[in-house]
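Left out: one protein chain. Kept in place: all the others.
Note that the chains are named A and B in the order they appear, and that numbering of residues resets to 1 at the start of each chain.
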Amino acid sequence: MTLRATRRNVLSTVLLLSGALGIVSLAALTVGGVHLSPSEVWLGLRDAGMPRVEAAIIVRDIRLPRIMLAVLVGAALATSGTALQALLRNPLADPYVLGISSGAALGAIVALWMGGRVASASPAMAFAGALLTTAWVYLLGRRGGRLASYTLLLAGVITASFLSAVILFVLSRLSTRDVRGTAFWLMGDLSVVTGVQLRLLLPSIALALAGLYWFSKDLNVLLLGEEEAVHLGVNVELLQTVVYVLASMLTGIAVSVSGAIGYLGLLVPHLGRMVVGSDHRMLLPTAALGGAIVLVLSDTLARTVVAPAELPVGAVTAVASAPVFIYLLRRARG
Amino acid sequence: MNEPLTTDGRPRTTESRPGVAGACLRVEGVAFRYLHFELAPTSFEAGAGELVAIIGPNGSGKSTLLELVSGHLKPLSGRIWLDGHELCSLPQRRRAQCVGLARQEAPLLFPFAVREFVRQGRHPHVGRLFESPDDEHWVQWALKKTNLVALAGRLITEISGGEFQRAVLARTLAQRPRLVLLDEPTANLDIGYQIDMLRLLRELAAKEDFVAVIVTHELSLAAEFADYLLLLDGGRCVRQGIPNRVLDSDLLSRVFRTPVLVDQNPLSGRPRVTWVMP
Partner (left out) sequence: MTYSGRLLLRLALVLIVGIRPLVGRTVTDETGRSVNVPDHPQRLISLAPSVTEIVYALGRGDRLVGDTEYCDYPPEAKRKPHVGAVLNPSLEQIVALKPDLVLGIAEANRRETAEQLDRLGIPLYGLTAHTMDDMLRSVDDLGDLLGREAEAGALIERLQNRIQAVAERVKGRPRPKVLFVVWYQPLVTAGPHTFISDVIRRAGGQSVTDDVREEWPRLSLEEALHRDPDIILFPRSESFAPSLEEFPKLPGWRDFRAVKNSRLYFIPDTIVRPCPRLVDALEEVARVLHPEPAATRLATGAQQ
């Protein structure tokens, strides 16, 4: 189905999905390892007195930041995946195909290796890793002074492989306890977020999303082909650079705080296309909100299925993706 | 056929509609060089309503010339004027508003509806994000002219090769350009569709006052429909003019390195090209 991208349709879709996101998030607040009734949750949310009631601590200090992180990271990864699929004109692209998650993972693991104060700053190190990888792949992927989607993809894949090998090497040098700690991060972990991080995350992700949306119409044209886009008046060089940088930043930010949560950036764009079509003016906001909803749901499952223990959220997205993939495959064949 | 002729034998189309400012294309001495290939300076002119065909064997530089004429590829020397504007110095978006260039395209992997595909043609005209009713009007017009209204809601990935080429033409038309450049628009089409497309192109060029330049392999079609031909060989334009002047047996046999017979189509009076089996 394709929904024509008019101002009204876009706005309606955004409102509808935002409403759904709100409902899902509120439901997620009431669910968790510790059973809290909705009234306790409500009291906990409003509670401002000291000492804090346990419900307030659980709801405001543990669940709420986590859900907010899930919303931001889900939106970031899904949007990045959509943008990269357009940039590379490849429906199999995901936010990690250009090696950024490997760079971030390496940054975090090196921080752990160095231990001490540096270890606590692992999100910053991860982001540094992501930045360096973005720049490196950009330089490697240029051809004739321009980004060509084919060479960019190659550069990214090669870099990702190389970095993965380095990561394995560093992992083998870590103590067992650190390795186990890293495992959570490598599979996605939304449980570790500070207020400071959230305050940095919200504006930067929002800006990047807005920036990508500004170019959504150009992305549509880019899908026709690089040359065709030029012939239709698109500044392809500028577009490719901007989209590459913004998508990489979204991925880098998301991965730095929550590890590499897989399949979200690959699947949500496809689901979005199934519902609203390939026009990015509709697809980008749909993917962003859809990604947020999916990740909040996945994280809620991760927190509750084997409570009090927790599954890594990346495991939940992986398992949940399999049936969706199969369904998509069968639809494509039939 | 009773229209007054210009000095090079072409019918004077622009003057047959007084008061209408037709498009006017002037190509002057454009040349280019790739690593191992060189296009010698080439010049020609065309007016609104005219269909120019660039013919020649593979590797003769046809597609290069077409892209040079669009202004998107900067020539090593020479200039191109469209309606008095120098195409190469126009900003890219402005150029896309008056020049429509369509080449062989790989089929899309993403599910766009045919209507959305055609709508892309309005991109050079649309504001930052959303189309105006005017844009939609032209999209609908382009779909009607290319007989694609029934398919407008279908996915671009689900239509046949021929329909896809019609969609590409529709997209180019939706741009409302003054200069329409098509590279092998009839490739992969059935002969019936080939004729339909070229006839449509001619009609539209006349009605909408644009210049059409195509690159084609189909010598007979070019002979039938084109007002003006450029024959290229090895990067040089060896002859240009009306079909009668360009389609000469000896010349064609030399250029295509195989015996060719040119006679007259009894129905239309245009030259007819026949390949001779040795």
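Heads up, the rule we're going with is that a residue touches a chain if its C-beta (ideal position, glycine included) is under 8 Å from a C-beta of that chain, and two chains touch if they have at least 3 such contacts.
Computed from a predicted model, the values in this text were never measured in an experiment.
Note on the chain not shown: across the whole complex it touches A.
Contact with the undisplayed chain is limited, among A:Leu3, A:Leu26 or A:Ile62, to A:Ile62.
Contact with the undisplayed chain is limited, among A:Leu45, A:Ala124, A:Val192 or A:Ala320, to A:Val192. Between the chain not shown and the residues A:Val14, A:Val34, A:Ala148 or A:Val166, the one that touches is A:Val34. Interface with the hidden chain, as seen from chain A, comprises residues 32-34, 51, 54, 57-58, 61-63, 119-120, 172, 175-177, 180-181, 184, 191-192, 194, 307-310.
As a convention for this text, only the chains that are shown with their structure count from here on.
Between the CA-based centres of chain A and chain B the separation comes to 45 Å, rounded to the whole angstrom.
Across the interface of their complex, chain B is touched by residues 2, 4-7, 89-91, 214, 216-218, 220-221, 223-225, 227-228, 230-235, 273, 277-279, 281 of chain A.
Looking at the complex, you find that chain B touches chain A at residues 70, 72, 92-97, 99-103, 105-106, 108-113, 116-117, 120-121, 123-124, 126, 128-131, 175.
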